[in-house]
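For this view, one protein chain was removed and the others were kept in their places.
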Amino acid sequence: MRYENQQPAEGINVTKVNPAIQFLKFLVAAIVLVVLVVIVLQFVGGSLAKRVPFKYEKQLTEKFDFSVLGTDSDAKERNPALESEMRSYLNDLARRVAPGMDLPDGMSVTVHYNEENVFNAFATIGGNLVFYKALLTKMPHENALAMVMAHEIAHIKHRDPIVGLGGGVASMMAVSMLTGSSGLAERFLTQTTLVTSMQFTRDMETAADKAALGAVNKLYGHVNGAGSLFEVMGSIKSDNDAVPDWLERFARTHPLSQDRVNAVRTLAIENEWRETGELTPLPDGFQDWLSAVQ
Amino acid sequence: MIELGFFVVFLACGFIFGQRAEKRHFKSIVKRESQSLSLPVVASKYPPDDQPYKQILVSGNVVVASDYFKSFTAGLINIFGGRVTPFESLLDRGRREAILRMKSAAQSHDASYVFNVKLETSRIVTGRAGAIEVLAYGTALVSTEPLTSNRTISSSATSPSAT
Partner (left out) sequence: MLISNLEILPNSRIVRHIGLVQGSSVRSKHVGRDIMASFKNIFGGELQGYTELLHESREEATERLIEQAKSVGANAVINVRYSTSSIAAGAAEIFVYGTAVELEPA
């Protein structure tokens, strides 16, 4: 008997592949799969969520205080009187804007004022609108504020918050099931999901802008000043110069500010809305209400 | 944006360094394997009975990490199923390296053979990327008679109990 060792041929236990090509193939396939799943489920989840009656939405959020959302309320001294002035002014403006928007029966909006220094306003389920202080301080006149208000009301009218929630939850769940076992790739594919979902959000924003401009025209008889908020926003967001426009356009929920200014102009021309007219100033005391909290 | 940047950098690092390290490792494995062919490694349990041998348990182990690129690609493959080729090469490297280390441990005792070789593989989890450990162990037979360089034994039986 002889004992000896011989070298087996190479490459039997290792499949010969080009790792770069293999990677690209699977990456493209995974992205296509995720995008398809998100598109289908945004649509299915969204249209299912739209069937939820508005009054359930409203009941769900009734107890929630949006004015302290994200605020460290103990740390600051609040001035309830001035705060409620601001709140009642915002709600009053909403009541003036709403008739121009043909809200369905039983739909109502509630405006909340939040003192956080966040440059934002958003609409959420139950017809709740939240306006942040930093956004209000940048308002040049009431026309701009009415545009924002109408934009957010349009979201409520289109039921965007609940549709976004339904579609978002459905697609996130499906994608996390798909990619749950993929280890490192999961994070990347989750990002793909978010970016794909954003495209849906952006369509909603464009539709909301359109409806809002019509309402502003009805309220003031012209659309002068409606776009000025976007001009302000453009000047604020320009600190992100390192990011190229096309990439920002792709990865942002809202259309770019400059694009929105242009869209507003086009819409006004198409509908023959007057682009000139007297601007309505913000009410007296607006600045005082803002400084309610130091 | 920053996150995407990190991702691309990690992926590129994993690809460039990982692939290069793998090529080098395979090259070195093949070279060392051909150099150590003179020491037979056998999975058999029955050692030759031609002469007395001293027995020493020898082992070799290695932990090989997967790189970012491998782990990421494996994750993508996992969605569709099929051969997880990035890990095939990782395991092959680990196994052959462990055997080589066991062999060099045996060689340091001037062993003539390593018998009853067994291999153990386990997954060592470090975060989401992974690493594997391979352990190779066996019994090194060291000739107690001097000058037995002849490894061809003229024995008629395959094993002691076979006759």
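Should a chain be cited, it is by its letter among A and B, assigned in written order, with residues numbered from 1 in that chain.
The working rule: contacts are C-beta pairs under 8 Å (C-beta built on N, C-alpha and C of every residue); 3 or more make two chains touch, one makes a residue touch a chain.
As the structure is a computational prediction, the values presented were derived from the model and not from experiment.
Novice: Have a look at B:11, B:29 or B:77 and name the one touching the chain we're not showing.
Specialist: Of the listed residues, the one touching the omitted chain is B:77.
Novice: Against the chain that's been left off, what residues of subunit A make contact? List them.
Specialist: Here the touching residues of subunit A are 1-9, 12-13, 177-181, 183.
Novice: Could I get the residues of subunit B that touch the absent chain, sorted low to high?
Specialist: Counting over the whole complex, subunit B touches the hidden chain at residues 40-46, 71, 74-75, 77-85, 87-88, 91-92, 95, 99, 117-123, 130, 132, 158-159, 161-162.
FYI, only the chains that are shown with their structure count from here on.
Novice: So how far apart, in whole Å, are subunit A and subunit B when each is placed at the average of its C-alpha atoms?
Specialist: 55
Novice: Using the touch rule from the top, collect the residues of subunit B that touch subunit A in their complex.
Specialist: It comes out as residues 1, 3-4, 7, 15, 19, 30, 33-34, 37-42, 48, 68-69, 71-80, 83, 85-86, 88-89, 91-92, 113, 128-130, 151-158.
Novice: Hey, which residues of subunit A end up touching subunit B in the complex?
Specialist: It comes out as residues 1-7, 10, 13-15, 17, 19-20, 22-23, 26-27, 29-30, 33, 178-179, 181-186, 188, 191, 243, 247, 251.
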